[in-house]
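See structure below.
Heads up, one of the protein chains got dropped from this complex, but the rest are sitting where they should.
Which chain is which? They are A and B, in the order written, and residues in each are numbered from 1.
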Amino acid sequence: MSTVAHRRRPSRSVRWPVRGVVANIAIFLILFYVVLAVLGPYLTPFAPNQLNVGPRLSPPSAEHWFGTDALGRDQLSRVVAAAQPALLAAVYAVTFALAIGTVIGIAAGFLGGLWDGALSRLVDLLFAIPEYLLAILVLTIMGSGLINASVAIGIVCIPRFARIARGSTLEIMGRNYIDAARLCGRGRIWIMRRHILPNIASPLVIMTAINLSTAEGAYAALSFLGFGVRPPEADYGSMISSSQQYLLTDPWLVVFPSIAFVVLVLAFNLIGDVMRDRLDPRSRTSAGA
Amino acid sequence: MLLYLTRKLAGAFGVLFVLSALIFFAGRGLVPGNLATTLAGPKASQEAIAAIERELGLDLPIYQAYLDWLAGVLRGDLGTSPLSGQANLDVIAQQVPVSLELSLMGLFFAVLIGIPIGVMAANRAGSGTDWGIRLPLLIVFAFPAFVSGSAALYLATHYLTNLYSPSYIPISDNLVANLQTMLLPALAVGIPTAPLVSQMTRSSMIEVLAQPYIATARTNGISEWRITYQYALRAALPPVLTLIGFIFGLLVGGLFIVEQIFSLPGLGRGILSAISNRDFSQVTAQAMVIAGVFILGNLLVDLALPFVDRRILRK
Partner (left out) sequence: MTNVTPRSDIVLDVQDAVKHYALRRRGLRAPRRSVHAVDGVSIRLHSGQTLGIVGESGCGKSTFGRLITGLETPTSGTIRVGAHGVPIAAAHGTGTVQAVFQDPASALDPRMTVRESIAEALGKVAGRERERRVDEALAAVGLTPEFGVRYPHELSGGQQQRVCIARAIVDRPDLILLDEAVSSLDASLQAQILHLLERLQQDTGTAYVFISHDLRAVRQVSHSVAVMYLGQVVEQAPAEAFDRGLLHPYAVALRSTEPRILDEGTEHVERIVLTGEPPSAVSPPAGCRFAPRCPIAEDHCRSVAPDLVEATSGHLVRCHKPGELTLSGVARADAEV
């Protein structure tokens, strides 16, 4: 009756799931953007929406590092200011999808039968619609804007969360400790709260990380198409789209917001990719990298 | 097989039906005020407005209007735009070939680039090379279509002027001229999608390569190349194939953006301009066509799956 050798840390909390150089770089980059988003207004040399702070369409210079746009606004200030809507949109969208998707998924997996049938159909239906078409349709009904675009992206992401929540719930439901809890007279709420939620938390956390990058890219694309925050507020997508006409003559107008945005998405992608390995144990062979 | 087919078909029609309602109400939501008042102009009389309302079916209760519209769609009548006076079907018939060509070429590039890279990464899973392959892919993946598209357009107009011609020429008129226009947009759609394909190929391949029968094949002295491409890849393909249905959805997103950047007269650009014109009739028609083609594509993938993996039928 000796204790088994491998005593690990109690696994009550979700363990910090990313380690390694790549993940550290990614986390550092995201923290950098968070700082920009929070402190942006105090850091920028000019007010991001103020017109004619310099000559129009001036190339990068000592005074305007990233140049100025067609309205004479300081491009650097705008790139910094755009970090806020970009991060907020991703966080709003994923939070929305996580909340609704998890509820749908757990309900479907736990209640089973007709509920499962109906909820799974609903999720399949959402999943069967091309993502951008769905988002654009939702936005034509609701109108554009940061919150609305986030909700539209959130709706698109719901099926992913619902599916993983349902699958994990079903897996947990097959464990004998659920039977044991039922025999102990524990009700549905107790079982969901004490057994199912803690045990499906890690795949959901991983899904959240993966979807942050999707949501980020989707928001910028919607903003590019004119569904994001309303002008004159700075936003990567709309900055890039309004600079399209200057692409051939003043490429820096496209280059700087593109770089800022690509680095942000890359950071999210890196974390998502490391997380995906954790979610999918079959490909875990390289998870430590 | 028959049951499988019936299930899939019923599912596809169900989705299309619900989607049609969503699309219709989204289209109606486009019109902020009274469309008839807008159309008739500011000085129109009450009678004129009422006449337009009757003509457009705006006086009917909305479910009635929806059913009428749905019946029209089922007959293949997608309506006429009250703004331009053109039959929507004619407009769409011009746009569909552009978008279809763009997405098929994009898909082709995504698969052509994605699968070999995924196989390579799977063979070297866990090693430095694995990350050496994946990291650049992730970087490529981080370039959304509107950034890579802009870059491609810049390159094309500055350096590759022979390769690229900016005005769209139908494929039936001149194949070479057509490809000249479409090649770069297709790459702009396909390259950012390739990492998805290779990711799926990689994880699916890793799973297959760990199977005992692969080890058996190795001990039997079958060459590594044959094991990888003939045995493992075949077994690893079904999940990748399912993903292609999903990618089709992403490509639709690519259409919206890449057509915009390259000024291609396709469905994606068409629907966006219809939205900004608040032409609800045309938006609903175009959205229905996109949804229909997308669902048809997915259905085809579903129907192709049993030929790759017979086990699907038994599930």
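Throughout what follows, a residue touches a chain if its C-beta (ideal position, glycine included) is under 8 Å from a C-beta of that chain, and two chains touch if they have at least 3 such contacts.
Predicted model, so just to flag it, every value in this text is computed and none were measured.
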Report summary line: On chain A, the omitted chain is touched by residues 1-4, 6-8, 10-12, 175-177, 179-186, 194-195, 198-199
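Criterion: only the chains that are shown with their structure count from here on.
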Query raised in the report: Which whole number of Å gives the spacing of the CA centres of chain A and chain B?
Result: 22
**Report entry** chain B-facing residues of chain A, complex
**Finding:** 22, 121, 124-125, 128-133, 136-138, 140-142, 213, 217-218, 220-221, 224-226, 237, 240-241, 244, 247-248, 251, 254, 258, 261-263, 265-266, 269-270, 273, 276, 280, 282-283, 285-286, 289
Query raised in the report: Which chain B residues qualify as touching chain A in the complex?
Result: 11, 14-15, 18-19, 22-23, 25-27, 29-30, 125-127, 130-131, 134-135, 138-139, 141-147, 150-151, 153-154, 157-158, 199, 202-203, 206-207, 210, 248-250, 252-253, 256-257, 260-261, 271-272, 275-276, 283, 287, 290-291, 294-295, 298
